[in-house]
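Next up is a structure, given as structure tokens.
Yeah, one chain of the complex is gone here, protein chain that is, but the others are all in their spots.
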Amino acid sequence: MKYFDRVNFGRCISVALATFFFSTHLYAAKTLVYCSESSPSHFNPQLTDDGASFNANSSIIHNQLVEIPPGETELVSGLATSWKVSKDGLKYTFKLRKNVKFQATTYFKPTRNFNADDVLFTFNRQRLKSHPYHMVGGGIYEYFDSMAMGELIKDIVKVDDYTVQFVLSRPEAPFLANLAMDFASILSAEYGEMLLKAKTPEKLDMFPVGTGPFVFKRYVKDSTIRYEAHPNYFRGKSPLDRLVFVITPDANVRTQKLKTGECHIITEPAPADLPAIEKHPQLQVIQKTGLNVGYLAMNVERPPFDKVLVRRAVNHALNRKAYIDAVFLGHATVAKNPMPPGIWGFHDAIKDYDYKPKKAKALLKEAGFPNGFATELWALPVSRPYNPNGKKMAEMMQADLAKVGIKTKIVTYDWPTYIAKLKAGEHTMLQIGWSADSMDPESFLGLLLSCAAIPAGMNTARWCHQPYDRLVRKAKLVTDKKKRTEYYLKAQEIFHQEAPWVALAHSVIFRAMSKKVVGFKVDQLGRDLFYGVDLH
Amino acid sequence: MFAYTLRRLTILLITFIGVTIVAFSLIRLVPGDPVLLLLGERGASPEAYAAMRANLGLDRPLLLQYLQFLWNVFHGDLGISIVSKRPVIEEFLSRYPATLELGFTALLLATCIGIPLGIVAAVKRNTIFDYSFMGVSLVGYSMPIFWWGLILILLFSVTLGWTPVSGRISALYDIEAVTGFMLIDTWLSGEGRAAFFNAFRHLILPAIALGTIPLAVIARMTRSSMLEVLGEDYIRTAKAKGLSNLAVIIIHALRNALIPVVTVIGLMVGTIITGAILTETIFAWPGIGRWIVHSVTSLDYPVIQGGVVLIATVMITVNLLVDVAYMVSNPRLRSQGR
Partner (left out) sequence: MTSLSANAGEVLSPVRTFWLFFRQNRGALFGLSLIVFFLIIAVFAPWLAPYEPSHVHTDAYRIPPLWSEGGSRTFVLGTDDLGRDLLSRLLYGARVSIGLSLLVVMLSLLVGTSLGLIAGYRGGMIDTAIMRLVDILMSLPSILLAIVVVAILGPGLLNAVIAVSVVKIPSFVRIVRAQVMAEKKKDYVVASKSFGASGFRLAVINIFPNCLAPLIVQATLAFSDGILDIAALGFLGLGAQPPTPEWGTMLADARAFLESQPWMVTLPGLCILAVVLGFNLLGDGLRDAFDPRLRM
């Protein structure tokens, strides 16, 4: 280990010399400090579904077969150099990239390059119940399951070491785009076998190995994650030598640390701090309209939210414009559909539920609740682009709902617990949101609202509406974009009628950083990617 | 002396058992299935559920369950954290040095400033200095430290830029935990003096925040104890003998006056741990205080349970040491006990 040499070396020479040497050494190695907001739940993107986890695992450690570069929206080649789709849309054949090296870490030294076995290993773990890794980590693969990938992929065939064929059970328009998502990150089959032999398969999800630009080094829970540049990265070594995530949940503390130079880049600066950061001579703010939606899901399995009138009443009761002014400081627009306008198929003609407490009261009365009711309101515990301060927004919602007679108790847990509980369906009204994984409407309308997404916990309203579900399923089967648009527009109309959510906001994404940082791009999909970033 | 210590040890043991009963009941008092509480709803596969149920022996009588728990505790087995999946004792030990370092620095700060201040105030009794000392120290004693910490950050970190905002050391340094004490580990790491001073600058603000209340208490205690001693006959005699004021204070008064002060310093350990919970939350200090608060918001019951046992053990041990030290230094009290 590196440290060891350093300790001995440091002892050999005088302290003064050591100080001199190592302080220069520190500047010589380029270390970027990124202040993130919450701890990752696992270091395996197959098991996670939140941005904070993806930023710490798939975006840094892994590659996918096809990828979307930071700040862009079109697919490019990743670990696959080319691909072919059969005429009937059922067979996808990928040519794999050669000479791709897996990362060498303290816990694993790869002996071979990336090949077809790794692709099979990655998908079969999620797909096949018989796979030795399937039940490791609980056997639930949120993304994979929500998108019904298990029944979609009939088979994956290794044609040769560098050719893989996916055989589908039906045509699926967004299939290629889905393979760019985090859950499709390629893991090392050789590492998997090694752990299986050592009888410690659970380590696969804690000590990751991938082909990506940075190598995982150490995670101190709730404190720091350290990475080093992958020297043999197939796109070339990152200009940064080291990358450190400092987990700083409080947005204000992140800003302070940015000012004192303890962070180079901070995620989600509090909107209130933006003017001060912009004025600061050494700091900069960059922004981009996000592809996201923040929403309040109403769990339709929990009365009284099984009644559509109640759900509509809540839609009328909330003054969303006020939340955008107070919580986003205006850096967002009011949402009316379950997907952002930047994605094709957005239904612009839908007339939004406007803020009408009287109408809300009337609807509640009609639904049989003339005096309202009492319920829980789950407040988002972290700041996400689609909701920078869940607690504040919850307090405003609480005041608005009280006006129409709905008494709410604000409930919150820390982020991993919050996610675990919402997946189990324990919530009633729940603040949550979503950033696009791809430019396909499926990534909102299907992933978050289809019946298949309920057991996987992605459909937080737990709303299974047959006519809607049929439309979304049909939209995936056809490849004609015009036809698909038609289906998705219809689906959005049903969503509006049935109102399983209150769609809250589409926001602008901000990142604040030192002016020393170059090459960082704000990503519309909400990821923070560090390959290509440099420090001057 | 021996008999007294033995008696105290017995009481300690009984108290410790009491604490384990509290911790043991904790999980059983929370509404819901204790197995699910311990496993977390996510990790509760049927096999894991059955294994945990058998492990807890939930089918056995309560007394047996408790004895099993006690047995485990005495063997250092405090369960596994739901969130991190690591043994609770390991988690505690990896964080405890951070709290110890912070608490010790705070107490050192409080003692080094508090005692001289108290002496001066006592000697200059009824002067402006004494009055303002009494006023300021009471403000310090009344300080809500969660607010005081924020004010210190606002002043020294944000406005003046003298100290870092939070954490133990700059993320640029990757210091391996050898002793767990950052000030020592930075020396061992070979990163040199810069790393040490970096760690020191991180430590100073939380130590001030945490040390404020003990500082006020120690200073006030020193003052009143000094006043009492200065009023005693032998001091008057010493003065009458013609010894200088300073000599009297140092040779005679201080030695006797410090006995109760030392006791108070010992009793401050409870205040320090309470304060550490708040201070660590504000300064993102990775110690046991932040750990335990975090375990409550993440409903990590094994950690709460184990944390209670471990922190109480620390408290009980320190209290015992203080008591014994007090008895040793003050033989008159031996017969009375406490």
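The chains carry the letters A and B, assigned in the order they are written, with residues numbered from 1 in each.
Convention: a residue touches a chain if its C-beta (ideal position, glycine included) is under 8 Å from a C-beta of that chain, and two chains touch if they have at least 3 such contacts.
Quantities reported herein were computed from a predicted structural model and do not represent experimental measurements.
Here the missing chain is touched by one residue of A:38, A:185, A:224 or A:256, and it is A:256. Of the candidate positions A:95, A:392 or A:516, contact with the unshown chain belongs to A:392. Which of B:76, B:144 or B:161 touches the hidden chain is settled by the complete complex: it is B:144. In the full complex, chain B touches the hidden chain at residues 11, 14-15, 18-19, 22, 26, 29-30, 134-135, 138-139, 141-144, 146-148, 150-151, 153-154, 158, 220-221, 224, 270-271, 273-274, 277-278, 281, 292-293, 296-297, 299, 301, 304, 307-308, 311-312, 315-316, 319. Chain A residues in contact with the hidden partner, per the touch definition given at the top, are 250-252, 255-256, 270, 272-273, 275-276, 319, 322, 325-326, 389, 391-392, 394-396, 398-399, 409-410, 412.
We adopt the following convention: only the chains that are shown with their structure count from here on.
If you check the complex, the residues on chain B that touch chain A are 40-43, 45, 83-85, 153, 157-158, 161, 164-167, 170-174, 176, 188-194, 284, 286, 290, 294, 297-299.
Residues 3, 6-7, 9-11, 15, 18-23, 26, 31, 33, 135, 138-140, 202, 218, 220-224, 226, 244, 246, 248, 253, 256-257, 259-260, 262-263, 413-414, 416-417, 420-421, 423-424 of chain A touch chain B in their complex.
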